[in-house]
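Got a structure for you, questions after.
Just one protein chain is left out here, and the rest sit where they should.
== subunit A ==
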Amino acid sequence: MGSKHTTFRDDQLDEYQDCTFFTSKEILRLHGRFRDLAPNIVPMDYTNNPDITLPSSVITAMPELKENPFRHSIVEAFSEDGKGNLSFNDFVDMFSVLSEMAPLDLKIIYAFKIYDFNRDGFLCEKDVEETVHRLTGEELRPEERRLVSQRVMEEADLDGDWKLSLIDFENMISKAPDFIR
């Protein structure tokens, strides 16, 4: 009993289960992970929903995200204040969306947010180039990067406004064989 009930009340667990794709055990484990990131800030007791956020630098140091080229924008996409500071709710949310059980539609929406580096609601050419840059580092020359992003635009931009809206993105990515199954 002990530890289980000091972290969350049962109804809290139920609510989290309703709102995410996790089981209660996984939520507790997530809380453990969250707490491990900053044991002195995050309390064990979450029954009264303390309003605690962890800065993005702590979150992105997690092994799950450490190697991800998009870690900052992932964290930003899920943080409530848009700066990358995550509360526990955001944290659970993030893993819920990234988990296997999340449906494709949801993933697409968040993927779009992640790739939208400047947060203007579109993947413009700059976003795309930024993506290429993060994926390839300094290996590609600037013109090559530019060429790639232009090709992407040509391929995926359906309405011809030279930026990808969510519809374009969705249309493109839902056909992709590799998009997480």
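Before moving on, here are some points about what is shown:
One rule holds for everything that comes next: contacts are C-beta pairs under 8 Å (C-beta built on N, C-alpha and C of every residue); 3 or more make two chains touch, one makes a residue touch a chain; residues count from 1.
In this section, contacts and distances are computed from a predicted model.
Remark: of the listed names "AP complex subunit beta", "Transmembrane channel-like protein", "Sorting nexin 4" or "Presenilin", the one matching the undisplayed chain in UniProt is "Transmembrane channel-like protein".
Take subunit A: the residues that touch the chain left off the picture are 14-15, 17-21, 23-26, 63-64, 66-70, 80-82, 87, 89-90, 92-93, 96, 98, 103-106, 108-112, 115, 117-122, 124-133, 135-137, 139-140, 142-153, 155-156, 158-163, 165-167, 169-170, 172-181.
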